[in-house]
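As you look at this complex, bear in mind that one protein chain is not there, while each of the others sits in place.
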């Protein structure tokens, strides 16, 4: 493939980010079609990207022969369906996380991708963040010896809407947020999660309880080879977007993360103060671009993307197990989630 | 009481620290007698503190009428017995943590103290550390709103001896170390722990498994009023002594802790480097002094020490529940530990 | 102007950066022509930017009617000449710093620009760095009260070549490096520099003395309204690229700068370590892009760039005064530099 023709499905917040990056910055990629059911959104985008075809129905995008690859940034609930159709249309697929909210739907989508033999990359952008990449490189180089314990913290600066918080829409706090942390755990420990125990509650936003969601969770993790982990996710960090990860090894420890937005310290009667990264676009902006560069590079050079179907599936299973643990107040082995699948 | 005559029982590492502090720095306190069964230790101390009576048998200290208060720094396994005898001798008591390794022995010691009506303070020195004190002050002042989540990390720089690691001697990792963290959790959240779930393993020092101990544990916590917590304790921090605590509130978050020992940064080809606090005397030295100052001040002004029998008991119960959870791989309610007591 | 046709003169390190940014990322700008006398450089660039005209002689670029604006990134010694010719050709001009190594040549270039009535922006990219911009915003908002003292440190990670170090080529350490610091001083203090005193020496690289240059300088500054300043520049920071600025005000102090490259801390037996920004592309990459965006935006909306001829001239005068102070071991008033001009 000399150049990759790209179609972006969904022009919400993430979709616009991807469409803009694709159009401008990714070497070897051409944005050719965008799809969004909202006419205003579509018109706004077209005004700023005159050469790009804009369609209301993404099926028109899927049938456009100039599109070799699709970036799926439509609502979560539609991911699995769109992935299936894109696979059947023979398109290479980049899909925002999660593929689906249930393991069943995830497996159906993955099945379609495998049958079609098309490439699939999932949007775990932390794997392309300089901090996570450098930490992984150091771990692989033996700098901290055998990693034995990992802590991952993900805190959002504000509550989601109650509509989105509804577990039927977002999967609930753990599925929506901790899926990134579980992916980091697997990737940095190079191990599989065996069992989890989650404590969760609505502590700052009691209204979340009314839709069945929580605002804080702490999840204990045991890995297959015996290592330990803990994941904290919350929506209560009113000070900013706070993403940290720490890997303890036999020879040393790595801490990933930073809070400061601008490199300015103010020293006055109130003490020493600096600002905080407000949200994920500021924290992971370059990582969003780099994951698309990786996707396009894989297509151009016929390589397999480093974050694929198996990763999406494994992180979702951990989320589902943790969510069950949260509700049933007991330790849940991930095998239990898979076994249910087999039984059904 | 115009001045307080002090006796120190046990001249091990902590005992010598206390004896030195008492002799020199605590306003209103006079070190009058020290007791230690080891003749060399006793002679060494006497050489540097000529006016202080030195006895091999602590019973001789307990019968010395010039001693109004004892500082118990003998081996953990003897604490309960010595507390009982000191109480019966009518002495005010400062006892290193823990009072005992079992709830039964703890309750017996506490019973003796209550019957004798003598003051008792337990060595939770973090309550006198400037960081913890300032954090608690800020929480009480409403600076972070309602605290909802707390994380406490305690990492030791090296493995203990296998003799000490033996749960029969030290209580095991969780009892030996996390007792400080559980006390911090209760104090800073101003709440009681309801249930715990611990994952623990011997990951860096497999030889610990041979004596029944572990080197790393992560413990999920739920409080009575619904708040969440997590405690991590380990002996694997080869880089130094790493004690941190973080309290998340509805209006902000507090982080307590520091790693740097000397205020020097080195910038060279290896990057930017600073050293790390090596162990607890460097980190909590002033807090050890301040807790004794508080103890003496309480005696002089007839006040009740802020860290007493109930705190020692509650932190131990959390440790016992977490240790049981570790072994039985299930969530354990603290009530369960107390109920066993009642049944016996 | 609907869109701006851009020509880049000189495809050295900075020129390639500008050409790449222009081609890809600047809204409203089209890279149309590049010029470089080296055939290999030209071929390399063409291979990656097929639609862009590539010429060996920049005069061919200046006569191309599709070019409305030029970015001058040729060797410093050619800047003044190219600026003059570009002005005469009626092109809008973005020129890397400095415009020239002498005040005379600078004034000739500025004169040509003024006679031609074309826009001119000079490459003081720190004015577009988030740290400097935020500090300036806070100062203007009164956050630190009246600024009274400013310190600016600029340290390069390694020696330049002896060819470049030659003051006839680069102007010497102070002209080459401190020109950025003097611009920051003027901008953040909103004041003019009145007099300077520089101490400078070849301390790490004695070979620099053989070509008449130094590797370290510390320059005391007095401002017209009485404020004080200090500038340190050096090429001895083998640990990385270290750019800091501190503004002390009556109500508080601001520190600008950061050293960490990746957000990863390593904690091991050697202490706590992080890496360091290696050089200016990593530190000021986004600022290089933003200054071009500003330039293009000014052209599109017929506005005057915020960093123009007067700023280039004032910073150079401070450099020349400091260099004279360095050589004559005395305090030099900036008026002295200007007076020489008038006499000549």
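Lettered A, B and C in written order, each chain numbered from 1.
Convention: a residue touches a chain if its C-beta (ideal position, glycine included) is under 8 Å from a C-beta of that chain, and two chains touch if they have at least 3 such contacts.
These figures come from a predicted structure and were not determined experimentally.
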Hidden-chain contact residue, picked from the options A:103, A:165, A:238 or A:256: A:238
Contact partner of the left-out chain, one of C:49, C:89, C:228 or C:300: C:228
Absent-chain contact - pick from C:89, C:149 or C:300: C:149
Footprint left on chain C by the chain that the document does not show: 146, 148-149, 151, 155, 197-201, 203-204, 216-222, 226-230, 232, 234, 236-239, 248, 250-253, 329-331
Residues in chain A touching the chain absent from view: 237-240, 242, 259-260, 267-276
Chain B residues that touch the omitted chain in the full complex: 24-25, 130-131, 134-135, 138, 143-144, 251-258, 260, 262-269
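Rule of thumb we're sticking to: only the chains that are shown with their structure count from here on.
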Centre-most chain [mean C-alpha coordinates]: A
Gap in Å, rounded to a whole number, between the CA centres of chain C and chain B: 58
Per-residue multi-chain contacts in chain C, two or more chains: 260, 267-269
